[in-house]
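Quick notes on the structure that follows.
Only one protein chain is missing; all other protein chains are in place.
All chains are identified by letter, namely A and B, in their written order; residue positions are counted from 1 within each chain.
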Amino acid sequence: MRRYSGWIAIGWLLLVCGVALVAYGNKPPKQSLDDRVRAVAQQLRCPQCNGESVADSPASISTSIRADIRRRLLAGQSDDQIKQYFVSRYGDWILLSPPQSGIGNVAWLAPPLLVLGGVGLLLTLVTDWRRRGKGVAPAGSEGYLERVRAELAADSFAE
Amino acid sequence: MRFLIPKRALWSLVIAVPLVALLAFGFQRNPDAVASPLIDKPAPTFQLHTIDGRTLSLASLRGHPVVLNFWASWCTACIDEHPMLISAWHTYQRRGVEFVGVVYDDTAGDARDFLRQRGGSWPSVEDPGQQTAIDYGVVKIPETYFIDRHGVVRYKSSGEVTPQILSRQLGRMLGKTA
Partner (left out) sequence: MISTLGHLVTLLAFGIAIAGSAMSFEAWRSGNQRLLRQARLAVFLVLGLVSAAVLLMEIALVGHDFSVRYVADVGSRETPLYYTIISLWAALEGSILFWTFLLSLYTGVFLQVYRNRFVSLQPATTGILLAISSFFLYVIIGPGDPFRSISPAPLDGPGPNPLLQNHWMMGVHPVLLYCGYVGLSVPFALAMASLMTGTPSNEVLRLIRRWALVPWIFLSLGIVAGMWWAYAVLGWGGYWSWDPVENVSVMPWLVTTAFLHSLQVQERRQMLKTWTMSLVIAAFVFSLLGTFITRSGVLESVHSFTQSGVGPAFLVFLGVILTGSLGLLLARSRELQAPGALEATVCRETAFMFNNLLLIAMTFVILLGTLFPLIAEALQGTQLSVGAPYFDHLGVPIGVALLFLMGVGPSLPWGAARMEDLQYRLLPPVVACTATVLFLLLLGVRGAGALTTFGLASFALAVTVLRITADIGARKRGTHERWPRATRRLFAANPRRYGGYTAHVGVLLAVIGIAASQTYQMRSAATLHPGQSMRLDGYTMTYVGLRPHGESNRMVLGAAFMVRRGTSSLGTLQPSVNIYANSTQPVITPAVREEPGGMLTGLLSGRNPLPDLAPLLNGRNPFEDVYLVLMNVDTGNASIHRASRSVTVQAYINPMVGFIWLGGVLLGLGGLFALVPVRRRRMVTEVAPEPVRLHAEEAAV
């Protein structure tokens, strides 16, 4: 029992190190202009389409907006400035994610709160059930797996 | 088999009523009518070529209320609203209102053919790179922006413009400074 837990710990450690390494090594050395245009365009909705982003839409207005973003990036504007410009013309509607302020907070906060609340509720319930289950002799479950395997295996004898 | 409905069953309304109300609200709105943040702000300026090859700038129309209509020959709603624009143009041209069309995602040739067939001799400008459409935040054509004498956007109409909108908005803009 002990020797396995060591292995598991090492395994997880390796994994965590690996992921951390990647996350670190992932810092893009230099983003190309195309990538930057796309990053902004993905945040904007194509005005005349339905739900598609400016980055993905083949509509001509999206092509024009991408060209406009490119010009603005070349002129030295930041991503936020560019987004702000589009908001000043189309309203918050142009952004594909609701703003993290005002009513937009509801959209951003409700799901995490639901998950947290759900986890809390579930943990309370499980503790409760666990307390009630204590009487059901956990010792009886020992060997259960073996019996499952044996029954699965012995299944064909009955035929 | 029968059982009385206990009071707690009424809690189902807590979910049902808001959802139904929300969807019912959804029926009453036009998803293409996006409010413009430009209302009561200075209209974005432009200097563009008309489809007849002249140059037109918004600044040169300062002092006149302007009806700025984004349209294209391929857009069916634009075909439907065109007679309304023509009759409004006849009425308000005399009172100093300027009409300007901005051709959206269309060729000058097709736009000229459209006007030749259907009438309407106010200037229409080409919009290379659709910069003006972006500047005004055009969502889905036809869209009509009402700009007052001082170059301030007063109203945006999404979809086909109606005679009621035209007369109310133009009346407001003409009345204010008259």
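The rule is short, and it goes like this: a residue touches a chain if its C-beta (ideal position, glycine included) is under 8 Å from a C-beta of that chain, and two chains touch if they have at least 3 such contacts.
Just so it is clear, the structure is predicted and the values come from calculations on it, not from any experiment.
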Omitted chain - touching chains that are shown = A, B
Of B:31, B:83 or B:171, which residue touches the hidden chain?
-> B:31
Which subunit A residues would touch the chain omitted from the figure, given the whole complex?
-> 1, 4-5, 7-8, 11-12, 14-15, 18-19, 21-23, 25-26, 42-43, 45, 50-53, 56-58, 63, 91-99, 102-104, 106-108, 110-112, 114-115, 118-119, 122, 125-130, 132-133, 135-138, 140-142, 144-145, 147-158
Given the full complex, what residues of subunit B touch the hidden partner chain?
-> 1-3, 5-6, 8-13, 15-17, 19-27, 29, 31-32, 34-35, 74-76, 107
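Here is the rule we use: only the chains that are shown with their structure count from here on.
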Compute the distance, rounded to whole Å, between the mean C-alpha positions of subunit A and subunit B.
-> 39
Residues of subunit B that touch subunit A when the two form their complex | 34-38, 44, 105, 129-131, 133-141
For the subunit A and subunit B complex, residues of the former touching the latter | 47-48, 60-61, 64-65, 67-68, 86-91, 93-94
